[in-house]
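The complex appears here minus one protein chain, its other protein chains still in place.
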């Protein structure tokens, strides 16, 4: 992971309901932060998530894998930067590579990879639309196109 | 509120993600506990909540008011008892009266009232079914039947 | 409640993990939004919440009562405005009066009152500092000062 590869960044603040009795962000709450980053990444391309959880360009995704490394602590009221990119695309799936840093001092707090699959109306994997693939190709540096699913 | 009025009790344990940096259950998480009590209260009558959030006897409710008093603290790993009753019924709405106690020592931790409205398929208030009203009448002591909504 | 009385407003967006199977914000998640409003209200006076949940001017509060009316629905990706004011102050307690509106169309989504008690280091109620009371007096219109706790 290379910080320069990430062109999309949002920031958010650690809230009272995010931290546990050790005073640090509970490990599960990073997934909230990463999910916000993923939705905002798509908004950056002009798409909006509908009430039903489907994007307005028809993209309907489900997360099939999440992996997170917890590297440093985040504390109540910290402002965190969530860095989001798409690192690879396959036929019907793609991978969000993400990083959380402390906005104040740049410390890397956490790293993540999330694999999402595009679904049709019957919730079966469906080939990603060409428009989607082309937009990511144009936006991301070092994007890997994988041939098979 | 009278502890003897409550015939329905469930117990649950305070989890790591329920407590905040002061080491006590975060005020919002009591609503999780109360909601579990409400669903289980209905299960006790033989009803099940469907995937869509509607009960299998057709009851579709929405919460229109919640009020909670926080009386004592609950800590990580405590076992709590959630006491649930219906205190009054109107034409299309009813009130859950609830209490949370520490199972180990009986301390009253919190009290709540939640008002729910029965909805039709167009999300408009709908008169509660006679079967529902009769079941609650038979089950609860000191139930108040209010005439108007 | 009078919309003009509220001088402090923040906005936030409804997230995928905030809505339930009916596609609307789950009743408990409004407490997150209200809590964020309360912390930001204090930040507006120049105070910051510490890692331990205590503010840096020594204010250590605990919520003793929450009441919420759910008036209209909020949906995934809606932007909500959280309006926050202090409506009354007693000796050691005070009340946050709050309102959530849909930023796009002004619809009132929810109303709330939250009563907080100031605590000393032994978690006993403690008289609110004069500086705190004076700041709220200067900032709020229609503030009610109650004599006894």
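Labels for the chains are A, B and C, by order of writing; each one numbers its residues from 1.
Quick note on the criterion: a residue touches a chain if its C-beta (ideal position, glycine included) is under 8 Å from a C-beta of that chain, and two chains touch if they have at least 3 such contacts.
All figures in this text were calculated on a predicted structure; none of them were measured in a lab.
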{"item": "Among C:20, C:56 or C:120, residue touching the chain not depicted", "value": "C:20"}
{"item": "Those residues of subunit A which, in the complete complex, touch the missing chain", "value": "20-22, 27-29, 31-32, 35, 51-53, 62-71"}
{"item": "Subunit C residues that touch the omitted chain in the full complex", "value": "16-17, 19-21, 23, 26, 28-29, 76"}
{"item": "Touch residues of subunit B, complete complex, unshown partner", "value": "15-17, 19, 23, 32, 35-36, 39, 48-53, 75-77"}
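Everything below uses one rule, namely that only the chains that are shown with their structure count from here on.
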{"item": "Identity of the chain that, by mean CA position, is farthest from subunit C", "value": "A"}
{"item": "Subunit A and subunit C, separation of their C-alpha mean positions in angstrom", "value": "30"}
{"item": "Centre distance in Å when subunit A and subunit B are each reduced to the mean of their C-alpha atoms", "value": "36"}
{"item": "Computed distance of Cα centres, subunit C from subunit B, in Å", "value": "24"}
{"item": "Touching two or more other chains - residues of subunit A", "value": "16-17, 19, 23, 76"}
